[in-house]
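Every protein chain but one is kept in place in this view of the complex.
Each chain carries a letter (A, B and C) given by its place in the written order, and its residues are counted from 1.
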Amino acid sequence: MSSAAQTRIKVGIVGGTGYTGVELLRLLSQHPNVELRAITSRKEDGMPVAEMFPSLRGRVDLKFQTPDSAQLDQCDVVFFATPHGVAMSQAQALLDAGVRIIDLAADFRLQNLANFERWYKMPHSCPAILKESAYGLTELNREQVAKARVVGNPGCYPTTVLLGLAPLLQGGNPLIGTDHIIADCKSGVSGAGRKAEVGTLFSEAGDNFKAYGVLGHRHHPEIAEQLERLAGKPVGLTFTPHLVPMIRGMFSTLYVRILPEALDTDFQALYEQHYAGESFIDVMPAGSLPDTRSVRASNHLRIAVHRPQGGDQLVVLVVQDNLVKGASGQAVQNMNLMFGLPESTGLTHVAVLP
Amino acid sequence: MSSAAQTRIKVGIVGGTGYTGVELLRLLSQHPNVELRAITSRKEDGMPVAEMFPSLRGRVDLKFQTPDSAQLDQCDVVFFATPHGVAMSQAQALLDAGVRIIDLAADFRLQNLANFERWYKMPHSCPAILKESAYGLTELNREQVAKARVVGNPGCYPTTVLLGLAPLLQGGNPLIGTDHIIADCKSGVSGAGRKAEVGTLFSEAGDNFKAYGVLGHRHHPEIAEQLERLAGKPVGLTFTPHLVPMIRGMFSTLYVRILPEALDTDFQALYEQHYAGESFIDVMPAGSLPDTRSVRASNHLRIAVHRPQGGDQLVVLVVQDNLVKGASGQAVQNMNLMFGLPESTGLTHVAVLP
Amino acid sequence: MSSAAQTRIKVGIVGGTGYTGVELLRLLSQHPNVELRAITSRKEDGMPVAEMFPSLRGRVDLKFQTPDSAQLDQCDVVFFATPHGVAMSQAQALLDAGVRIIDLAADFRLQNLANFERWYKMPHSCPAILKESAYGLTELNREQVAKARVVGNPGCYPTTVLLGLAPLLQGGNPLIGTDHIIADCKSGVSGAGRKAEVGTLFSEAGDNFKAYGVLGHRHHPEIAEQLERLAGKPVGLTFTPHLVPMIRGMFSTLYVRILPEALDTDFQALYEQHYAGESFIDVMPAGSLPDTRSVRASNHLRIAVHRPQGGDQLVVLVVQDNLVKGASGQAVQNMNLMFGLPESTGLTHVAVLP
Partner (left out) sequence: MSSAAQTRIKVGIVGGTGYTGVELLRLLSQHPNVELRAITSRKEDGMPVAEMFPSLRGRVDLKFQTPDSAQLDQCDVVFFATPHGVAMSQAQALLDAGVRIIDLAADFRLQNLANFERWYKMPHSCPAILKESAYGLTELNREQVAKARVVGNPGCYPTTVLLGLAPLLQGGNPLIGTDHIIADCKSGVSGAGRKAEVGTLFSEAGDNFKAYGVLGHRHHPEIAEQLERLAGKPVGLTFTPHLVPMIRGMFSTLYVRILPEALDTDFQALYEQHYAGESFIDVMPAGSLPDTRSVRASNHLRIAVHRPQGGDQLVVLVVQDNLVKGASGQAVQNMNLMFGLPESTGLTHVAVLP
């Protein structure tokens, strides 16, 4: 407790008007070791944060500021909850001032620069910083995150697919065929952000279900790059994201084929051992059917492993809250690691059900 | 049936990319006496309608056209499913060409010009046409609509409030106090239209309930003007619209106080007699609790009259589909009247439940 | 028109209080060649149908009757919208009276009796009638349906999977590997019926997404039996149904691997040719992303064929309204065939969007 008091982390947030921004505010305003110092929005300069988000009335007294007036260089860490491209434009100056960076956009997710430029339609402005950055999938990269100056917080889909498949791949000696991995993923609408767009209006996305990005989605190269790192070789990935008429929640159904030599594996035991001791990864009992509400507003990710009829097809079910473990919660988890706090500090909320 | 074949009405639609537009298309494409001739959208010029709205694939072959190329003057009637102000800018030219007009926006709803200009922030460009226009609340203005060249189709809220109270007011000899009429109204989100706005995103309007426009809503002067016409004297109206996390549907809860001299009235009988013979107005049995889905996608409006504990407070419950009886369905009903067809032609769809 | 008047089909419905029942009533009450004669419910004997379903007020005047008083043997056709096992108990008597039968439950879906008994936990009481019955997937079995006395209307999931894969299998010479077919299917909650159960309460199924039946679902053997019939050999099927927080709608994402010898196939053209001339099957243009609302309350089923990165994985997307093409609409389509009417009679409703 005394050390906690010592590490009162001074935090700044760039771009606080979106859903990952307000979720950071929800989590950080309840975090015992955080002092919220500044939050920026050029457009809303001067507006109290709690006026835009009345859920924060009485809890967050900050006003939105311009980046210039926010004195972000006085912070210990700055979160970027911004469009792609913003974090990399400000990274060097902050690093020079000794500020650590956690980017919730894609600037520090892809080590493959060609893929970054192809999918995000912009050149990368600081490849050197990218090279030293850590990919912030905490459970898979704990050591690198702990000592990183810059963390690229993973996309929401990649978090579920990678944590769902890691036990099958790790060690570079996969138990499954890696040339035809199928990730059939379903996301709540908040994953699309708080932008005014026709496609995510209530009357468009409500009482409706659709696939999107079948011919190409930005999370595809991110997932593939990390799967290849885990598998130690190229992988073939079919990734189909779908939009679910719910606000929060992500459900990924993963289909892989067990290699002949691995058919005797006890996959339930494998997963349980792989994630033993993890605070936020819950390998459910055999036969379980997770639902997204079981992690609503919490940082947990639940996994169930199925092998229908005992055959060679494995079906892995993964749920998370896309705004928490899939975004802002994992960012806070990374911050905890980076500042020597217990990883679950400020992240112990029980899921809201119903 | 033979006369129906004779009156194949040539129809144009201005502004077909919003919800009232696509609902007109759904209804008119199934109407036995309509020939859809043209639909305009400057922005989507050249795009097949069915590409924007795949529900119409195989049913509507039109492409969006610019107003200039659409030859609207060749139509018998033109519907305006546009922002306020568009219909009045094109009305004179169409009338000169012998085309009748049904405006689903507000240009021909308010006879009080000062109110129009105050609430819609624009001068009225054709007061003379306004003066000859009919207010298209079909059941209350049948004769005027039948002979009108221009119909101002009512707002969705006014349709429920006016039909819900008309039996109590008509004749200019109200049975209720008219100085404190309360209309607590609830609308599905489609009432806000198909504009890209943050407030009606799924993640904002979903799993949420709120009031809006408490300090002023454009339908207030429209309701008041018509109530005063029905009551034959000034009325005091408190109107509170609310937003419900559903797509279609409107529910109005109306609170009025019975005058002492009217306490002996059998209100159930009064309503049943008032609306006897109406195709679309359903006075439900005493004690009924209507729900919005009972009229989903249909042109019906259902009313239940309650008098709690037999006191002097009357509670009138009204439901409609805001896009059908509250907008496009009533517009087609008016068209039928204007062209001598049975009023329910093409409007006999049974509500979709569940 | 005159022939239509001649074939006024006398229809009875057994078990009209569920969702397939009320959907039959919606469709049949608007069908030009149908006379609704009787609807049964032991429990609701004497209650007007429109009291339970106010959407039918003014359109359906029937009261629920007991099976005994309903004189079903006077009908031309009886629909069973009942729990599994009811139709087979009454089939012989009706056939003896010359009445044709369309069962929306599972009594006449599976030719494999062992599978029926295993999955539905009851012996089959009339295997001979089962043997002569037709599997009512209209587009695949048109000739058998047309002359059948008994039709087993398909399950909702099977309809999407079978129509989605048929062009790849037909002829018994599949273009795809059939040992690892994956059907990742998502259904609206109405598919679970109108039974009082905790799991489908609004507060349980709303704002939530989950898989179910991963270890075994009754539609698995039905899909497999028909796939094998189409492929002319055994198939391996992984079928994962999921529950979507929407009322109507079904979306199936089908993953199959193209055989090496079929890699040159133009799958878009294949599908378009296969379904050319079908009233209800819409093969969408290449690159399309169907959504469930594009078929809401209509009998259409839309298909989009994707081949990501031009590889050997095919992703077929299929949408339908589970209560229409997935149940009651297809039942009416079968009735039309059986009575010599044009297949789309009474089924031309445009989808309700939004």
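Throughout what follows, a residue touches a chain if its C-beta (ideal position, glycine included) is under 8 Å from a C-beta of that chain, and two chains touch if they have at least 3 such contacts.
Only a predicted model underlies this, so the values are computations on that prediction, with no experimental measurement involved.
Participant: Using the touch definition given at the top, which of the shown chains does the missing chain touch?
Facilitator: In the entire complex, chains touched by the missing one are A, B, C.
Participant: Which one, B:L95, B:L259 or B:V315, makes contact with the chain that was left out?
Facilitator: Here the residue in touch with the unshown chain is B:V315.
Participant: I'm checking contacts with the chain that's been left out. Which of B:S203, B:Q226 or B:S298 qualifies?
Facilitator: Only one of B:S203, B:Q226 or B:S298 touches the chain omitted from view, namely B:S203.
Participant: Among B:G236, B:P285 or B:G340, choose the residue that contacts the chain missing from this document, as touch is defined above.
Facilitator: Considering the complete complex, B:G236 is the one touching the chain left out.
Participant: Over the whole complex, note the residues of chain C touching the chain we left out.
Facilitator: Answer for chain C: residues 19, 188-190, 192, 194-198, 200-207, 245-247 touch the chain left out.
Participant: By the contact definition given up top, give the residues of chain B that touch the hidden chain.
Facilitator: 180, 182, 184, 186, 188, 203-204, 206-212, 214-215, 236, 238, 240, 242, 244-249, 251, 253, 255, 257, 287, 289-293, 296, 306, 308, 311, 313, 315, 317, 319, 354
Participant: Touching residues of chain A against the unshown chain: what are they?
Facilitator: 19, 22, 26, 29-30, 53-59, 190, 194, 206-207, 247-248, 282, 284, 288, 290-291, 293-298, 302, 348-354
By definition in this document, only the chains that are shown with their structure count from here on.
Participant: Could you name the chain whose Cα mean is nearest to the mean of all protein Cα atoms here?
Facilitator: C
Participant: Counting in whole Å, what is the centre-to-centre distance of chain B and chain C, each centre being its mean C-alpha position?
Facilitator: Chain B and chain C have C-alpha centres separated by 36 Å.
Participant: So what's the Cα centroid distance for chain A and chain C, whole Å?
Facilitator: 40
Participant: Where in chain B do residues touch two or more of the other chains?
Facilitator: Counting only residues that touch two or more other chains, chain B contributes 19, 190, 194, 206-207, 247.
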